[in-house]
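Just one protein chain is left out here, and the rest sit where they should.
Here is subunit A:
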Amino acid sequence: MKLLKPSWVSHNGKPIFSVDIHPDGTKFATGGQGEDSGKVMIWNMAPVLREEDEKNENISKMLCQMDNHLACVNCVRWSNNGLYLASGGDDKLVMVWKRAAFIGPSTVFGSSSKLANVEQWRCVTILRNHTGDVMDVAWSPRDVWLASCSVDNTIVIWNARKFPEMITTLRGHTGLVKGLTWDPVGKYIASQADDHSLKVWRTVDWQMDANITKPFSECGGTTHVLRLSWSPDGQYLVSAHAMNNSGPTAQIVERDGWKTNMDFVGHRKAVTVVKFNPKIFKKKQKNGSSPKPSCPYCCCAVGSKDRSLSVWLTSLKRPLVVIHDLFDKSIMDISWTLTGLGMLVCSMDGTVAYLDFSLDELGDPLNEEEKNSIHQNIYGKSLAITSTEAQLSTTIIENPEILKYQQERQNSAQANSGPGAAAPESSAPKLNSVMNGESLEDIRKNLLKKQVETRTADGRRRITPLCIAQLDTGDFSPALFNSVPILPSGSSMSSQLTPQLSSDSSPGQASSMGLKPTHDPMLTSPPPNNTAKPMEDNNDGVKSSLLLTSASKIEPMKALDSRFTERSKATPVTVQKEAKTKEETSSDSEDKMAAINKNLTFGKRKPELLLDGREVLEKRKKGRPRKDKMAASMAQPFTQEPSRVVAPPAPVAVLKLPTPSTQKAFSLQVSMEPSVFLEVENEVSMVAGSKLSQLRCSRDGRDWNTLLPSSVVVAAGSSDILAVACEDRMLSVFSSCGRRLLPAIQLGTPASALHCSAHYVMVLTAGATLSVWDVQKQKALVKNESLLTVLSGADTTVSQSLLTQQGVPVIGLSNGKSYCFSSSLETWTLIADKSDSLVQCADFRSCLPSHDTPVSSGPLAVMQGRNLNAGRLASRLSSTPHHLQQSMTLAFLENQLASALTLQSAQEYRYWLLIYARFLVNEGSEYRLRELCKELLGPVHKSAATSWEPTTLGLRKRELLREVLPVIGENLRFQRLFTEYQDQLELLRNK
């Protein structure tokens, strides 16, 4: 064993609380106290390992230092893949660092030390949740989770794949939690706290599995940390500070039944840190001696407050080595190299020691394969599935196709991870690429001229800074997950309409949804105030000599020094000014919002109609508070001026839905391609005492018009047909050229909403019935179906209705539920529910196809709309147990699939099917995946008895399967499934 104390590893004499060696063994991190903040430093490992490197001036020892923690750093830990460094400190924060690729060496601006940061590590995410000092952090196997524990008595599990998402908070400790360790197969996490307990938590449901208190009952809370450790074979958990017969020990806890029969004894003071060697060893074969089978064993280092370090082999009863007086103060942390032969130890005294062992001393380390086979023997293959990538990579790829998918995936992963991950040594500045070939120098020359400068409303200068580099935070960017813009509240659903759908909000609702005069003049900016630079003349105080002595030259220096560090006393003034600017910017943004709202509401469809309708409503409101009664009056045929007619007592039971009011004239755009406009002018001419209404249509510049005997209340159209409903409850349907297709249909009650789509007409009547006709076939698809089944509750009303291209009617209710009427099932089916907790909690973001834009135009998306996004956000906040979340997501996705199927929305069906398949692949549910594939493939051999349809919604099922298979191929575990169906598809294609 060799021992080295590299004196250059120091935090200027301040305590070092944590040390961790990078998985690739080329560098290590230390964490501790800085000058007036916490400090994380990254060091080069080479000068520790080799003396010649230590002496070589060209090899930098310190690679990077980060002063960003506000208070002492208690723990630094590299992720298992080596890409990230997590640090936790007394500032209650956990920071996750990633190496920035595009920046070369640089000094910290203004820092007194001229030491350059050779590598740039950037904080990519800050995890805020703890209310007290963070004492320990730990990455789970495979870097799925990051756990942090704190003096706030809690442990927080973070989703390491979607920072800063929290998975859960583990509560149960009643004292400061000071140490964490993951089970190497990922089934448990263990924590040790000052409450005299060691707790083991299950990762499957995040509940406590064991609470071990006996060995700790005599312990006092005397140590700064309690870093416990799990053996690499997973069989033993060794605690920090425990007591046995009033002597300090490190308690060995057996995985089997959490028995506590053994301990490591010998330290004179409390054990602060235990760290298992990551390797499992077997006895070195002596030359000449016959190879006899020996049990593999583990190696464990124990550090204590008594300043000594002991190293144990589980095959020996006594420690392998004990080193006393290595440090002046307590040992704080230990880290092994991945090779298992080197170890770094740090101490409160601010120094670090490196220990180098030989194979003769420790034994022969098992290779990864042997270690995996031990894991598989103990835990079975099912747990091995949840363990390392390394295991999967040893799986033999049996199919060339799957090899292709794997390679493609790796390529894209490499492209994503950026140059920093691919080539960690490349530190060349890559700024040029960001700036279109213009060099930084060129930019700097003209920056003053080129930079954009504007004036704010109060006359202040505002400079738009020139962005010279993006941050390469990549996979942590929250924008990735919320890329669907969330519409400002108050914008109406109609903004999401596209030409292929015919829909609108029912007018009564529309006025309450998006048409409020949001542009409130009261909110606009106050009169610009004088920004007042302090340039007032100040002519007094002209005095004293101008003599310059050397003393006076130095004197102001001292006086001036304080000015560098004290905040300006002028701040209060600016605060006032700032407050005003703040106010202004906020009102600015409100105005903008309002403008956007207006655009959204009026922009796409029926602009005039909506505007007019609103005006009409407003006018009539005067002196007439009851709108629904007024609506009832519309039912009277030949009403000349509806506003003057005294409404008869409205038959409320019959008229459940509001009806639009009659207007003098309105127009609407029926379709964009070809562009069809519809103009309605009511009561144009008087013939023999009765008034006629004119319907004019212009289609691609060609006009036609027709006359109707009664005022038109609502009109709608598609590229194929046009339909109008009149005051006399007559519904007329015309072809796109103005030919009447059907004789007028008599409706039972006035029309509330009317839609056309393709050659379908849908009418929602005020009596809450729904009818859909297929004009081409002259058949009814839905016949006077009552909405009363779904209109439960007194206040529920229809807020939205639409007709899909396939003639499926959909209605959205004010209670957030959306139904569609399935004509094949002859029943109402629920397709969306905004209060559905499944929607809120489903988390399938990882399964979203990155390159595909989500289908936002399908009927399902329109009905679920914003709500779906809200669900995405909500799931980030909620801390549901993983298995529950998994089930909820599964249920949600299956709901979506079924809804898309009922709505006959083929594109959406395909979209959700792929997400569903990806989710099944990610979560490893082979059972459902197989059933899905089976359904898509159908019977390979034709038989009369089968009822299998080769298509669904016009999509060929086998084509869908062809799209699903690559997704399955991404997970090597399903390669058998992949091969099986790939082969059968090939077989069918050749037939």
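Operating definition for what follows: a contact is a pair of C-beta atoms (placed from the backbone, for glycine too) under 8 Å apart; a residue touches a chain by one contact, two chains touch by 3 or more; residues count from 1.
Assume contacts and distances are computed from a predicted model.
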Name the absent chain as its UniProt record does, using one of the following: "Origin recognition complex subunit 3", "Prolactin", "Phosphatidylinositol glycan anchor biosynthesis, class T" or "Anti-silencing function 1B histone chaperone".
"Anti-silencing function 1B histone chaperone"
Pick from A:461, A:777 or A:989: which residue touches the chain that isn't shown?
A:461
The listed residue (A:563, A:777 or A:989) that touches the chain absent from the view is A:563
Considering the whole complex, which of A:123, A:208, A:692 or A:741 touches the chain not shown?
A:123
Which of A:4, A:321, A:469 or A:830 touches the missing chain? It is A:469
Filtering A:68, A:129, A:168 or A:671 for touch with the omitted chain leaves A:68
Identify the residues of subunit A touching the omitted chain, counting contacts across the whole complex.
68-70, 93, 95, 106, 109-111, 122-123, 126, 443-444, 447-448, 451, 456, 460-471, 473, 529-539, 541-546, 548, 552-553, 555-557, 559-560, 563-565, 567-579, 581-582, 585
